[in-house]
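Have a look at the structure that comes next, please.
Missing here is one protein chain; the remaining ones are kept as they sit in the complex.
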Amino acid sequence: MPKKILMVTDDAGESLEVYYAKHRFLEAGYQPVIAASVKKRLHGVIHDFDPDWNTYVEKPGYLIESDLAFEQVKAPDYTAVLLIGGRAPEFLRHHRRLIQIVQEFHRRDKWIFSICHGIQILIAAGLAERGGRKNHHGPDLGKPPGILPAHF
Amino acid sequence: MPKKILMVTDDAGESLEVYYAKHRFLEAGYQPVIAASVKKRLHGVIHDFDPDWNTYVEKPGYLIESDLAFEQVKAPDYTAVLLIGGRAPEFLRHHRRLIQIVQEFHRRDKWIFSICHGIQILIAAGLAERGGRKNHHGPDLGKPPGILPAHF
Amino acid sequence: MPKKILMVTDDAGESLEVYYAKHRFLEAGYQPVIAASVKKRLHGVIHDFDPDWNTYVEKPGYLIESDLAFEQVKAPDYTAVLLIGGRAPEFLRHHRRLIQIVQEFHRRDKWIFSICHGIQILIAAGLAERGGRKNHHGPDLGKPPGILPAHF
Amino acid sequence: MPKKILMVTDDAGESLEVYYAKHRFLEAGYQPVIAASVKKRLHGVIHDFDPDWNTYVEKPGYLIESDLAFEQVKAPDYTAVLLIGGRAPEFLRHHRRLIQIVQEFHRRDKWIFSICHGIQILIAAGLAERGGRKNHHGPDLGKPPGILPAHF
Amino acid sequence: MPKKILMVTDDAGESLEVYYAKHRFLEAGYQPVIAASVKKRLHGVIHDFDPDWNTYVEKPGYLIESDLAFEQVKAPDYTAVLLIGGRAPEFLRHHRRLIQIVQEFHRRDKWIFSICHGIQILIAAGLAERGGRKNHHGPDLGKPPGILPAHF
Partner (left out) sequence: MPKKILMVTDDAGESLEVYYAKHRFLEAGYQPVIAASVKKRLHGVIHDFDPDWNTYVEKPGYLIESDLAFEQVKAPDYTAVLLIGGRAPEFLRHHRRLIQIVQEFHRRDKWIFSICHGIQILIAAGLAERGGRKNHHGPDLGKPPGILPAHF
């Protein structure tokens, strides 16, 4: 079984979610690959809580290198896909190739994880309504890969 | 007929949308009233386009004083409601009292306008599916009140 | 009569003033043309009020594309000129070609509007002392074009 | 054996290091407790890499609630201490009570971990010269707790 | 002769100008006293040059404690007054008490220095037209106190 995990994000992706997952996957022996609409240095964001705000606040976050563009992704090479949150999924859900990728992961019975706003991509792919593959969580990856709760 | 127009926004509301509408309503002889989850100095945001980003960028915007909290809004006092965009509607759509207000505007056959992400509140109120009241645009207000397109 | 209106600003121009005027002119059926010392993506600024400051605060604002450089402006093509405020007029008033343009608008009996610090350019052009053309406000444009007060 | 782990940081602590460790400890069944010079909402920072800089760049990071002040720390309650990096250790190394705490962890033969600039505190405590307790890494915590490399 | 020098600034004062002058006066054996419209922690600004801007850019600068409010200033206590630049003089020139102070310095034949935009206050006080007291520069202070050129 391939040990690569596809991580989906872009400009405005939540940078702590990206780096937690990336380093956690590495720690568990997997190879995380970050895909975005283009290969570039992405502007990650911070979604944080400030007592003077009635909702979360968005600030510039870590800069994140994407490893490849969605066009270069070959689903069979990966064990799982993780859809990162933040503000990126709001526009990524309209990316045709990405939706195809996620649907192919579903058809091939691969793991599909989403965190926070990442679920918007699952909804666009028509996979959220049926409960997704939540029941598959965990076993194949040994112990669950330590995904962060939506806002922590 | 009352000449007051209710403007709905909060922290993370798009500040240009707020100020364009506010001054345009004043110019047309209406009295804009800004309502939010609480009466306070709101942190408006800028949603702008930067060529180095694959999506819009969010920056701190104008500070905006809200005139009253949703709890104090009495629908009969207003001719229309305008649901401002930006990131605020994402959490405002879960505000029970606001949803009731919008639904009361609908029941009382008052104008309901939304701009950009403001439509999220209409959807939460169950008013977007049926085409809303788009056909009512304009006449009562003389000429249309100059609402900005979603992203301009 | 030409339906084009020349808008004068540059880096450090007040971005709400720019966008309010631009969209308001469009709404009224005019074609706004933004001129600056060079054609480029301008750094608009926010001039806002913060209770912890004894004067207004300046923050980064909207990015604004200028349509042409002052060198390319032909006064006969326009009905009016609007001198936008913010911090830009402080250096624009020293721009020789701009001063000539404004003086040509005056000689040709065209509308000259200024907002906030924009008046610094009128002063440099020797047009503010004589009361300008304030008395001309409005009629030709149908109703006044909804220029914002200096600080609102 | 107690399942609490003491995390040491303060204003200017690297916020990704704090949150990676905190959530990773939780995932491994430990209870992280964040101590600082005072109990407050700390200003975490981002230490990131920008191609236009010859060294790392510091930006505002996540806000982090400290759970208690160093004065309230009782070493016997904890299994380990983790000294977080960023810019905070530069001034924390002069905090007398903190140095005593770290030395007590050493005397009581508890785990002492440091990350990045956190080693400055170990040096101030006189524990870095002798190789520290590196050899103790891991066993008691089952598998190593996934501490991030200094800059990742 | 008193060895105190009055420094005039406020929020949006140029912070490098403030600190250069303050430390330079101290070095020369004078006691600088910073006066503002109120005694508070002032928000100094940076006026800097960025190649992507057609004019200078304003950024947040150093925080500066003012020592007293203009109301508490007694002109006879000082040898000289220095009017700091930045954006502060734009509103300070309308401060009645400040104008009186500057005029009293003039009447009492004390030194009056201004830097950059500080001259706006001299103009408002009616002292710039007559060439000011430029000819007095230097002697009493030994060598000139090292005032920075307007933009350096």
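First chain written, first letter: the chains are A, B, C, D and E, and each begins at residue 1.
What we mean here is this: a contact is a pair of C-beta atoms (placed from the backbone, for glycine too) under 8 Å apart; a residue touches a chain by one contact, two chains touch by 3 or more.
Because the structure is predicted, anything quoted here is derived from the model rather than measured.
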| item | value |
| --- | --- |
| Omitted chain - touching chains that are shown | D, E |
| Residues from chain D at the interface with the omitted partner, ascending | 10-12, 36-38, 43, 45, 52-55, 57-58, 87-88, 90-91 |
| Chain E, residues in touch with the chain not shown (by the definition above) | 15-16, 19-20, 23-24, 27, 41, 46, 48-51, 59-63, 146, 148, 152 |
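The rule is simple: only the chains that are shown with their structure count from here on.
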| item | value |
| --- | --- |
| Selected pair, out of B-C, A-B or C-E, that shares over half of its residue contact pairs with A-D | B-C |
| Chain whose mean Cα position lies farthest from chain C | D |
| Remotest chain, chain A as reference, centres from CA atoms | E |
| Gap in Å, rounded to a whole number, between the CA centres of chain C and chain A | 46 |
| Residue numbers of chain E (touch at least two other chains) | none |
| Contact graph of the chains (line, ring, star, complete, other) | line |
| Touching pairs - complete list by chain label | A-B, A-D, B-C, C-E |
